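Just one protein chain is left out here, and the rest sit where they should.
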Amino acid sequence: MDVISTRRDFHRYPEVGFTEFRTASKVVELLDSFGYQVIYGPDALEGNARQGVPSEEVLEKSFNRALEDGANPEIIEKMKGGYTAVIGIIKGKEDGPTVAFRFDMDALPVRESTDSDHFPQMEGFRSKYEGYMHACAHDGHTAIGLGLAEKLSDRQFAGTVKLIFQPAEEGVRGAYSIVKKGMLDDVNYLFCQHLGTNVPLGEFHGGSLGFLATTKMVAHFYGISSHAGASPEEGRNALLGAATALLNIHAIPRFSSGSTRINVGVLEGGTAANIIPEYAKMVIETRSVSEETNEELLRRVKNILSHSAAMYELQHKVEIVGKAIPINCSQDLIELAMAEAKQTEGFTSVKPYEESGSTGSEDASFMIKRVQENGGQGTYMIIGTDIPAPHHHPKFDIQEEVLLRSVELLNRIARKLLK
Amino acid sequence: MDVISTRRDFHRYPEVGFTEFRTASKVVELLDSFGYQVIYGPDALEGNARQGVPSEEVLEKSFNRALEDGANPEIIEKMKGGYTAVIGIIKGKEDGPTVAFRFDMDALPVRESTDSDHFPQMEGFRSKYEGYMHACAHDGHTAIGLGLAEKLSDRQFAGTVKLIFQPAEEGVRGAYSIVKKGMLDDVNYLFCQHLGTNVPLGEFHGGSLGFLATTKMVAHFYGISSHAGASPEEGRNALLGAATALLNIHAIPRFSSGSTRINVGVLEGGTAANIIPEYAKMVIETRSVSEETNEELLRRVKNILSHSAAMYELQHKVEIVGKAIPINCSQDLIELAMAEAKQTEGFTSVKPYEESGSTGSEDASFMIKRVQENGGQGTYMIIGTDIPAPHHHPKFDIQEEVLLRSVELLNRIARKLLK
Amino acid sequence: MDVISTRRDFHRYPEVGFTEFRTASKVVELLDSFGYQVIYGPDALEGNARQGVPSEEVLEKSFNRALEDGANPEIIEKMKGGYTAVIGIIKGKEDGPTVAFRFDMDALPVRESTDSDHFPQMEGFRSKYEGYMHACAHDGHTAIGLGLAEKLSDRQFAGTVKLIFQPAEEGVRGAYSIVKKGMLDDVNYLFCQHLGTNVPLGEFHGGSLGFLATTKMVAHFYGISSHAGASPEEGRNALLGAATALLNIHAIPRFSSGSTRINVGVLEGGTAANIIPEYAKMVIETRSVSEETNEELLRRVKNILSHSAAMYELQHKVEIVGKAIPINCSQDLIELAMAEAKQTEGFTSVKPYEESGSTGSEDASFMIKRVQENGGQGTYMIIGTDIPAPHHHPKFDIQEEVLLRSVELLNRIARKLLK
Partner (left out) sequence: MDVISTRRDFHRYPEVGFTEFRTASKVVELLDSFGYQVIYGPDALEGNARQGVPSEEVLEKSFNRALEDGANPEIIEKMKGGYTAVIGIIKGKEDGPTVAFRFDMDALPVRESTDSDHFPQMEGFRSKYEGYMHACAHDGHTAIGLGLAEKLSDRQFAGTVKLIFQPAEEGVRGAYSIVKKGMLDDVNYLFCQHLGTNVPLGEFHGGSLGFLATTKMVAHFYGISSHAGASPEEGRNALLGAATALLNIHAIPRFSSGSTRINVGVLEGGTAANIIPEYAKMVIETRSVSEETNEELLRRVKNILSHSAAMYELQHKVEIVGKAIPINCSQDLIELAMAEAKQTEGFTSVKPYEESGSTGSEDASFMIKRVQENGGQGTYMIIGTDIPAPHHHPKFDIQEEVLLRSVELLNRIARKLLK
């Protein structure tokens, strides 16, 4: 299997969260061909524990598109409705611990650049799905996972390897459903990783600081429309409620317990100039350095939403569509990863983590927490690559030489722990 | 009794709502001297039905001041605690209907002008109580009432005359307590009147259009203070709740059922720059052409207050401190009054009412409504006088020649109805 | 020409404001066939004076659709870009005044009902353009205009008849551009009319009260996006600015000069939970009984928009997309129309106007005002028809018998004034 052409294939067919039918189908086929036991569909994730699942219509449209673009019909039949997680398991010759690696597969709703200096455009593997793009390196992550799968198919180790291919990391929506299904329960060591994140090619971090607890939600306000000229008093104005909520959510105080973030990222409501708006929708997120503070932010946001609605005699509903918690990397694994990186060609700068930390969020946090709760260890590593444009940007790209050396590094790490 | 010097005496000692101890004491003494049956104190008003009663401290201070300034101790002892209504009743030689006149007695918290061209200053009867002033002609109203009382003391009529001297018209706080006590229950004809209101000397209106229903209230928000630097999240910010309420109260929609008005006239809260504010107070009023719409406005204001408080986890309380309803003058009385005015010297322009109507409010409305509910009739008349400055202004004044002709007019009206 | 089948043809092909290519093409052809001088395209309206013109893309798509559905290519070539007004002029045998009638042609973005009891569905003339519908009777208005055109083609009158077929009445966007082009400058008498408006079949009003001055506008706020977790302070939040504007626009005070209305009917902004929103759009309208007060409302709305934007360091733009003024119907024409209605079969109840007035708006107001400014007269008449559902509703319909009697009435009116 060629890691680079595999990555380019994924890049060409970007699929967003819970619609990774084609990508997951390819992963199943390859893991199977390498001799792995493969778990997927409803066996690999708990359906009700997913968050922000697309509409039936979107799921079906994506399903059909995947079929047209070469997904295996028998395999994806089992993934219907957005059950797009895949777990590959392979046992070594001897007994030993279980080492897991996690790879995310989903793309983003970003229109990829057509500029002639954009490498995927130049080389002919730009996104075929207009308006969607692998702009966060998950195509590379998945390809690395498959490269690692092939290497470990020799079974020359003591213990078990578990490769977790996750849907819907964007919006932190998918990982928890895999944890909930019990897929992490037997894992002793868990490694998650990301390419890029402002770390240059050749640099490697054995862990990470500062992933924030976060909750993403959608609030719906339901009022009553009426004619704005003839009977304004008969309406119940959903936009007045929503605007009040928006301002007051932003006015939630700073916390002395540490950094917090709050954003109302989307507000949409109303239909016409002369109609009292009967519906409004808001997309909101909270973040904090601690789960506890994030829960308090969430409680306050919900309270503001509830009373902003009631103030205008509106009905309302809040849907949680994404959630992540902070990550505390296990010190032993950070050091082990650093030691292996130092011996892997291509890594010239090896650090435990960026002191300044991150302000992003990752749902791998649920996986690492579960492993640690069971007495295991986990870490979230950063593998540097120069990037021509920031993550989530139309011109985002990675340097492909990072792919093979990442495979090599993960392979070393796995074998080190499995004697 | 000299009407003009009586008015000047009241002008010199202005007493605001429910503190009219000295004024009411003089009224009691004079009515008594004219042979009237006099009802006052708790017999004349229902204590619990008063609104916006001053604090115990203010009541006591005013009481003592009245004592010093010549109020009759025995009389005002009965008025202690703000029971400052006085009703004078006199029966004619023969049986007949009951005709009532209402006069308001209270002054305003306005500092009277010391300008040399201000007539009360010039003539030496400027307010002795600094910061308080008869700036709405109630001194004149009360003097007219006493002048009328003297005239009717001859009992040369058939029926009963009832003269109602009311406290606390300003803020529409007193009339309802007199109605509630049953004082209007036997009245067949009720005449209320006001001097001025932009109607020139010599003009008279037999009725009025457009007094609005209104409610005045005070809202209190109770939060928790905390240090704004050290632990902002521990506070519950009363000012954020109040500012949210203020904006949203002003955003209550227009009503297609007719004119409405809403105002948050006062907002006060907080103690220092570095303290999360724990308390805020708002003074609010609603107005509308109909009682029903005013009730709906009040319901919405209360709902907004309640949810603005709850949004910030504040306790809150709403006190109603004043209330009036619209006035529908009885057509027959308008005409009767006009007919008498035409025959009274000094009235050169006689109209039923101002077409453009008023946007003010009057708690005489409760009295008129009660009389009309019982099958009687009522009206609210305007007696013109030129004024050098608007009502409630430090240089407000009336032309004193209006006083005697008003006495004469009311006398004619009474005798007309009592044969 | 059959008025009913002409109405059904227009109903089947509903075209919204400035895209009435097929409708206007049919109007041109028929007027031409009746011997009228026909003015259309840029000769009939001032392009820059139109408001709320659709995008180039929408215009082109509608143009092509009209071609497919039988519009005359040569005629609509002249209407390209949304120049869809048509004026038909015919001179009588003798000299005399100019009498004009105005008919509006545009449909609405409403999806027509498919219920089996919906008359157009039953009779097979339901809208062919899904999502668009004649739900305000303009199909009937246009058919009446053509029926009248045919009647008057006998030229048995003294003077000139001018039939004005107007685009884009919905949103009050089209009339002013025809006025601006001078099309009303020679008119002595102008009659505008509407079917329905809650007036039953058989009833007729010679005039109308209470059309409000109105302005419709779209406000755009342009900020800067940034990552809500990593660098919230680098963003300039368009939604915070828009929510502030929305609340404060609704808090604009009542006016003592008469009824006002204000509505923010649409607010949309932002892209994702984790992005500081960089763009927001609001659709707003003001209404008032007077042009002057409406201008003051508009000034205050613009001021609030401007400072809400600047408060968040946003750029902004306000587009006026619709505008109307009040209508003062000429008393003489009201009476003339009533007199003729009384003599027209089918009108059993004839009134000058509804006392309670309207709270709607009409851009025919600009036409009537221009005629009156030049010393002419104008009126806006209501022709009753029962309707199974309100205007703008998916099941709106008219009773077709109203069409011929309307033609007859307008014919009588025209001939009365032209001797």
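So that you can tell them apart, the chains are marked A, B and C in the order they are listed, and the count of residues begins at 1 in each.
Just so we're on the same page, a residue touches a chain if its C-beta (ideal position, glycine included) is under 8 Å from a C-beta of that chain, and two chains touch if they have at least 3 such contacts.
Here the structure is a predicted model, which is why all the values come from computation and not from measurement.
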{"item": "Contact partner of the left-out chain, one of B:Gly47, B:Pro232 or B:Pro388", "value": "B:Pro232"}
{"item": "Chain not shown: contacting residue from A:Thr23, A:Ser225, A:Asn248 or A:Thr379", "value": "A:Asn248"}
{"item": "Residue of C:Thr244, C:Asn263 or C:Asn294 in touch with the missing chain, whole complex considered", "value": "C:Thr244"}
{"item": "Hidden partner chain, touching residue among A:Asn72, A:Ser153, A:Ser231 or A:Ser259", "value": "A:Ser259"}
{"item": "Chain B, residues in touch with the chain not shown (by the definition above)", "value": "171, 212, 214, 216, 227-230, 232, 239-240, 242-244, 246-247, 250, 261, 263-277, 280, 283-285, 287, 322, 359-361"}
{"item": "Those residues of chain A which, in the complete complex, touch the missing chain", "value": "247-248, 250-251, 253-254, 256, 259-262, 359"}
{"item": "Absent chain, residues of chain C that touch it", "value": "230-233, 235, 237, 240, 244, 247-248, 251, 253-257, 276, 296, 303-304, 307-308, 310-311, 313"}
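Rule of thumb we're sticking to: only the chains that are shown with their structure count from here on.
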{"item": "Maximum inter-chain contact count - chain pair", "value": "A-C"}
{"item": "Central chain (by mean CA position)", "value": "C"}
{"item": "Whole-Å gap separating chain B and chain C, where each centre is the average of the chain's CA atoms", "value": "51"}
{"item": "Length of the line joining the C-alpha centres of chain A and chain B, rounded to whole Å", "value": "68"}
{"item": "Per-residue overlap in chain B, given as positions that touch at least 2 other chains", "value": "247-248, 251, 253-254, 256"}
